[in-house]
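The complex appears here minus one protein chain, its other protein chains still in place.
Now for subunit A:
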Amino acid sequence: MSARAQAVSGPPVTLEIVAAVFHGVAVSDAVAVLVVEQRDGVPRVGWSNEQVATLLGYGPEDLRAVAVEQLLPTLGGGELKLLLRRERTVHMTLPVRCASGALLECVVAAVPVPPPAGRRWTLRVTSTATEAERALRATADAHERRFATLTERSPVPTLLSEQGMRLAHVNDAFCALVGRQAEQLLGTGWLDAVHPDDLETVVEQAITVLEGGDREAQARLVRQDGSERSTVIRFAHVFTPGAGAGFIGTIEDITDRLAFEARLAHQANHDPLTGLPNRTLLSEHVAARFRPGAGGLACIFLDLDNFKVVNDSLGHTVGDALLVEVADRLRATVRPGDLVARFGGDEFVVVCQQVSEDGAVALAERIGEALHRPLTLAGVELHPRASVGVTVQTAEHAAAEELIRDCDIAMYQAKAGGKGRVTVLDAEARAQARDKLRLVADLREAIGRREITLMYQPIFSTADGSAVAVESLARWQHPERGAIPPGTFVPLAEESGLVSALGLLVLDETCRQLAEWDRRLGDRAPQRANVNVSALQLDVNLPGHVRSALQRHGLPARRLSIEITESALMTDPATARAVLLDLRELGVQVSIDDFGTGYSSLAYLRRLPVDCLKVDRSFVAELADGHAEITSAVIALARSLGLSTVAEGVETQEQADELARLGATYLQGFSLAAPLSGADAAAWFAGTRTATPTDTPDLELT
């Protein structure tokens, strides 16, 4: 081929320039160039540059007159027309046959060289990929395969989004989780496996992730068989250059974990015996429905009458069976939506919404009737009864717990009224109960601040009229209500769990006072102090508390006498005996208070380790009426058992004389000496320890 300036359209170009360009192309090491011409209707190679030899292995002479169809085997059958166009340049990617016969993937650009059109073209041939690019592609492919394998074998259910919500891939673990085939899940099919109620959340989170970032959604997946699995789906954004955004979703099946947590929550909030909600859930239930100022919320509190009798006589297994039966009957009797809870022991609470007081009472009565139906347990026919307290929310109820507390109070009123009753808490009763609650709070505070003070009433010996001991008597001066009698606040302390703290206070203060008297009075100080102990304090801890108090104040045990009522001893005689033995072991004296007012077994009395009987003031009072029988008998009994006696409530000289005559060991009474404060008692003992009575030489009435 010859280079001619005329062959190039446009402004004239000198032959030198054409030669220079032609030479440049000929020796170019960048692009392989061939010139193709139509000869005899067949496109053939007319010329090629040096780079063709480098790229394809042909020398310049090898290709001369070779048909282009041979070089480009995929363009056979007339398809060369697609490349060798008359009017335009065409780029094609296609295999080119090398001198070795191998095919090399190349980009071929065919540029028509006019005129005339359709006769001559230059072909620029470049390999599609360098070695480095091929290596990179192979590495990328290997990464892709490794990732695919990892995902496929992973036990973690995994989704790979294609575009939008469309899945390109799901692994076996996900297919197994939802019990469906991959084909059913690809595209948007997986959305069918999401529970309809959770679909919105899932789609929302996935869409957010498509825009970038990570998200997670808790969702139920519906298996092919209709069963459900609870899952957490964690979405992560992925971006493919040139393609767009997608996501990878990994799924954690939390069904078992949720079930376990639900079981734990159920156990924490339900009574294992009856399966009923417990007190915790009851409180939450009422609190969730309580709206201050609203009405219609009612609580019915039930306490089985004589349940202890069943437990004691037929055993705890039968007692439990009775509770289960009661729970079943309650469940069957209440309205749909009402809550039945086991409050504790044999106590149950029913919570009703949107009910009037009449409605609540009617329900309570229905419950009472249902419970009273006979049942046979351990061969014994039982007719259970319950004392039922009813409270309907009023404007006065400020908090949910007040509602439960009020129905508890109502139940106690029902029980006090004779068992098997239904009682509605009225305004007066509620006011009383609240007043009592306030008093309990005040008492707790008074004990904490040691505002409970002690008075000490001297006890005299009938032998010489000397004051040999004192009895500690607790006093409470309420800052607003004035003096609260022990008959009020001691039972209150017992009911509200404060008696132990109160008892410890009295014990400690008495010991402290004794020690102080010792320091101030020396041998004129009272030799012994009697401290009253409640039945509720009579447990194995008592001897330890006593020992501690004595040690704390450096006193010998003989300086203390513990007074316990006869009824307290008889509540649990075995425990009482063990505790008394410990106290005696310690060296502390023990007296039975109010002797003769209870129902002591005399045989048991003989076995109890006591030192003294206190003759109750009611028997002493009878002396004035000429009835000395009981007092005389008690004193005689004590003497025969080797015990001393203290006669309480001595009011007159005649009583004192008579008691001395009957053989009482000690006397105590308002007329002999009134209770004194610690300081007054110190003065009293420092001055007058004995007196000269008229008939009884050792005693003086004041």
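One rule holds for everything that comes next: a residue touches a chain if its C-beta (ideal position, glycine included) is under 8 Å from a C-beta of that chain, and two chains touch if they have at least 3 such contacts; residues count from 1.
Methods note: contacts and distances are computed from a predicted model.
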Refer to UniProt and select, among "Protocatechuate 3,4-dioxygenase subunit beta", "ABC transporter permease subunit", "HD-like signal output (HDOD) protein" or "Carboxyltransferase domain-containing protein", the name of the complex member that is left out. "HD-like signal output (HDOD) protein"
Touching residue (missing chain; options A:175, A:191, A:232 or A:557): A:191
Which of these touches the unseen chain: A:210, A:322 or A:484? A:210
Quick one: which of A:87, A:428 or A:480 touches the chain that's been left out? A:87
One chain isn't shown here. Among A:128, A:224, A:354 or A:477, which residue touches it? A:128
Using the document's contact rule, name the residues of subunit A that touch the chain not shown here. 74, 76-79, 81-82, 85-88, 90-93, 107, 128, 148, 162-166, 168-169, 181-184, 186-189, 191, 203-204, 207, 210-211, 241-245
